[in-house]
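Complex shown without one protein chain; remaining protein chains in place.
Order of writing sets the labels: A and B. Residues in every chain begin at 1.
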Amino acid sequence: MGKLTIGCFSSLVGSMTLDWAVKLSGAAIEKGHKVDLWVSGNATMLSIQDQRAFKDYSSLEKPLKELMAKGLNVTACEACAEARGYNKDNTMEGFKRFSMDWYLASTFNADRVLHIGGE
Amino acid sequence: MATTKLGFIIQRPGYKSENQKLALTHAIASQSVEIYLDDDDEVICDVAFTGDGVLNCIKDQKALENYDLSSTESHIKMGLLCDLNILVCKEDLEKFGLSKSDIVIDAEEFGADVEVKVVPFEEINKMMDDVNHLLFF
Partner (left out) sequence: MKLVTFVSDYKINVDTLDRLKPEKLGIVLVENGVYHATTKENGNPSSLLNHSADYYVLLNDLETRGLTADDVIDSKVKVIGFGDIVDLIFNDYDKTAWL
């Protein structure tokens, strides 16, 4: 089994690309792969806890927590989060926050990297 | 000692989106990645501007004066200071009527030793072949 590092820069609300990235993460975990998910830029919105789930807006806290319980490693860019007022106190439990070098370090031993950054 | 090489390909103009600037800040983060790695292991980042992305390289950007924000130009210079290999597609510059004299080439004022390289797309293709992983912006 391999390691997949996914980087995503798309907003949680206003795009479905993060939904897509989380679905792919789940499919990879189901197949026994290890997955690191890095969110940066607007994608750091994913890290906020207790977002109200409406059916009109993407809401990923539930599937994310289920995947984290299965080993998904999720980390937000700390500077990108802080710039948006997302601080440690309103970060979802289990969601890590590090500087950008964490993402590069994750790619170091990744078998594959899927970077979703084009916008 | 092991090395992982990443290729950052910037294909779009910046400012309306922050992703192009984030490409540079992530690449610059290769300078501190060793805190997560074993001794002598490293991550090396090459950056290439292609397509409309070459417009990011036009010099004399005044983002700081107009919006109080650091410019993409300053991030390119920081990249040079960190010895990143920064490539700009020659054919795409020419498509816009731009030449080497219109874009950021060096960061002498910061003491950078390396310069931006204007190269044919063929060389950028070679770089993409050479790296372990690609990150498109």
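In this section, a contact is a pair of C-beta atoms (placed from the backbone, for glycine too) under 8 Å apart; a residue touches a chain by one contact, two chains touch by 3 or more.
All of these numbers come straight from a predicted model, not from anything done at the bench.
**Student:** Counting the whole assembly, list the visible chains that the omitted chain makes contact with.
**Tutor:** A, B
**Student:** Looking at A:Ala27, A:Ala53 or A:Ala83, which residue reaches the missing chain?
**Tutor:** Candidates A:Ala27, A:Ala53 or A:Ala83; residue touching the omitted chain: A:Ala27.
**Student:** For the chain left out of this view, which of B:His26, B:His75, B:Lys90 or B:His133 touches it?
**Tutor:** Selected residue, touching the omitted chain: B:His133.
**Student:** Which candidate, B:Tyr15, B:Tyr36 or B:Phe121, sits in contact with the chain we can't see?
**Tutor:** B:Phe121
**Student:** Where does chain B touch the missing chain, residue by residue?
**Tutor:** Those residues of chain B that touch the unshown chain are 9, 11-12, 50-52, 121, 125, 128-129, 132-134, 136.
**Student:** Contacts of chain A with the missing chain: which residues?
**Tutor:** So the residues of chain A touching the unseen chain are 2, 4, 16-17, 20, 23-24, 26-28, 30-31, 33, 111-118.
The rule is short, and it goes like this: only the chains that are shown with their structure count from here on.
**Student:** Could you list, by residue number, the parts of chain B that touch chain A in their complex?
**Tutor:** 2, 4, 6, 11-12, 17-19, 22-23, 25-26, 29-33, 35-37, 41, 43, 45, 132-137
**Student:** Quick check on the complex: what are the chain A residues that touch chain B?
**Tutor:** Counting only chain A, the residues touching chain B are 7, 9, 40-42, 80, 99-105, 107-110, 112-113, 115, 117-119.
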